[in-house]
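A single protein chain has been removed from this complex, and every other one stays in its place.
By letter and in written order, the chains are A and B; residue numbering begins at 1 in each of them.
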Amino acid sequence: MENISPNKFRKVNIDASSAEIIARPSMTYWQDAWRRLKSNKVAMLAIVILSILIIMTIIGPHLSGYKYEELIKDENGRIMQNVRPNSQFWFGTDNLGRDLFSRVWQGGRVSIIIGISGALIATVVGSIYGAIAAYFGGKVDTIMMRIVEVLISIPYLIVVILISIITDSKSLGTMLLSLTLTGWCGMARLVRGQMLQIKQQEYIMAAEALGVRPWKIITKHLIPNSLGIILVSITFDIPGYIFSETFLSYIGLGIQAPNTSWGALASAAQQNFIFYPYQMFFPGLMIALTMLSFTLLGDGLRDALDPKLRQ
Amino acid sequence: MSKILEVKDLNVSFHTYAGEVKAVRGISFHLEKGETLALVGESGCGKTVSAKAILRLLKEPPAEIKPNSQILFNGEDVLKMDKKRLISFRGEDVSMIFQDPMTSLNPTMTVGKQIMEALRIHKKMSKKEAEAEAIRLLELVNIPNAKARVKAYPHELSGGMRQRVMIAIALSCNPKILIADEPTTALDVTIQAQIMDLLNELKQKFNTAIILVTHDLGVVANFADRIQVMYAGSIVETGTKNEIFYNSQHPYTWALLNSVPRLDTKSKEELYSLGGTPPDLILPLVGCPFASRCEYAMEICLEQRPSETVLSDTHKVVCWLQHPYAPKVDRPKSLGGGING
Partner (left out) sequence: MARYVIKRIAYMFLTLWIITTLTFFLMHSIPGDPLAHMAKNLPEQIKINYYKRYGLDQPVTVQYAKFMKNVLTEGDLGQSLRYPGRSVTDTILTNAKVSGRLGLQAIAIGVTIGIVLGIVAALNRNRWPDYLVMFIAILGVTVPVFIIAALLQYFFTVKFELLPTTGWGKFKHTILPTLAMCLGSIATYARYMRSNVLEVINQDYILTAQAKGVSPFNVVRKHVLRNAILPAITILGPQIAGVFTGSFVIERMFGIPGLGFYYINSINDRDFTMIIGTTVFYAALFVVSQLVVDLLYGVVDPRIRVSKNSR
């Protein structure tokens, strides 16, 4: 044994409880989630793509100098139909001689707005419904959920188609109505399930045992813990609504001329697809990119907000 | 007596996003044929990781068993076994039962089939033979109505019964060593006693060596021949049952012993609890890992790791209090000590 001085064997005063300092600095749930999201390269890429797309839908229609509903004539007065993409018409023109670049971005406005609004409306309605059912429990809960069960078993697209046929006015509002009429059911079930699960957790019992008031329990525990799921659901719902709108337009029940959406553009392009594939390519690309980005973002958000993956 | 298992300088690390967590830091121990060794320590001290390492059940990555480590079963190095040998080693030479019987059994397979699986792999039994043997094993672990129970699914059995099934599976091929990782932690107290009695009975019947991993010294008392106390990835004290219970020398062991609630604790007395938390195993630890929570810590404890003191053939301690320069400290009164404490 090496030479150790006897002085070293003096007793040192250790305060054991000071050793209870947690070794690594802790972060709040949201800080941790944001950090995790940031490190998810795919999700970050998705955010970038979405931002670019949204910006383009805002400024796009103005960029090319042509109005989206304008029939463009060349020097001889002939309508420039079905022109392939070139330096004058970046995305080409459609069969009525309208600039596709403007139309694509104009359509983007509609599609994205419908997607986001649809998801938001369905989420808000569904969340409130679900929260009420979960909060009151008992008979109220049972009745409310029975209604939802029946509504959910009606095929979604059938409802959408029916309502569209009936209202027949093809405005943005009625379209949203048809899309959200049964769309909120899924969210209601989700929120109710989540809140019920939280209600049963031990930390709620602990809070109650400590004498925390019900209102505080709701705002401090039930809602924040459900926000994660709600946020993720919205992100996943948006592509669904965009798709539904696309689908409706495709079968002819959607946005009417001269206003347009990506779905309407694709539908119109379908007849000439074999000859002028570019007409479908651009709106199709935008739809795919948007849906892809929202889905990837949703994946990333879900991973970031999952408390079990917290590191 | 022959050494059936020898662990030499076992180092296990986990590579996490935050860095390398050194879960097991150079431990060495052995196991004799037919003896029962208890690995005791609080959550996170590395005992389960060590146990899993013996069967090479750690997922590598993120785990890494460092190259110098050796685990010798009857002289054969487990860490160097090829795939074929490893598969025959597991379940037949050494087997393991796990902590949570609720999740340790396949929910979509009947209990009987799960027992038969090991039998058919290692003992090459036919279906009929295996089924008969499975029924016999269920009776052995005191499960009533074994013939019917063989066709049951795990969720139809209670926690205690499921753990018995686990034991039946583990003992089905007559292993030389049974590793029991916290077998009673997930069960309530009365069932705990039953399971420990069962293990006792079986160990005597088959002369199986057992490594019992637990954080509860109370469970160990009637069961183990030797006890090994672990803290922060290292062994701090090891000894026979009597040496640990009646002549322990490490302050951490004292704390553990004090933590066992006793029947004669007065009703208004506070239960003893050791303050503080174990150190973060990512950080390199300077000095004795227990120093920050130790009542008797000295300056040297914060600066250097103590070396091992051999008190007898079987009793070893790793603590600066053993050094001739250290003040004489006796065990706490509650543990039967005299002067200081």
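Just so it is clear, a residue touches a chain if its C-beta (ideal position, glycine included) is under 8 Å from a C-beta of that chain, and two chains touch if they have at least 3 such contacts.
In this text the structure is predicted, and so the values were computed from the model without any measurement.
Q: Which of these, B:3, B:155 or B:262, touches the one chain of the complex that we don't see?
A: B:155
Q: If the missing chain were put back, which residues of subunit A would it touch?
A: 149-150, 153-158, 161-163, 165-166, 168, 239, 243, 246-247, 250-253, 266, 270, 273-274, 277, 280, 284, 287-288, 291-292, 295-296
Q: Could you list which residues of subunit B touch the chain missing from the display?
A: Residues of subunit B in contact with the hidden chain: 55, 57, 87-92, 95-96, 98, 100, 103-109, 117-118, 121-122, 153, 155-156, 166, 169-170.
One rule holds for everything that comes next: only the chains that are shown with their structure count from here on.
Q: Taking the complex as given, what residues does subunit A use to touch subunit B?
A: 1, 4, 6-12, 14, 16-20, 22-24, 311
Q: Give every residue of subunit B touching subunit A within the complex, in rising order.
A: Per the touch definition, subunit B meets subunit A at residues 16-18, 274-277, 279-280, 283, 291-304, 307, 320, 323, 325-327.
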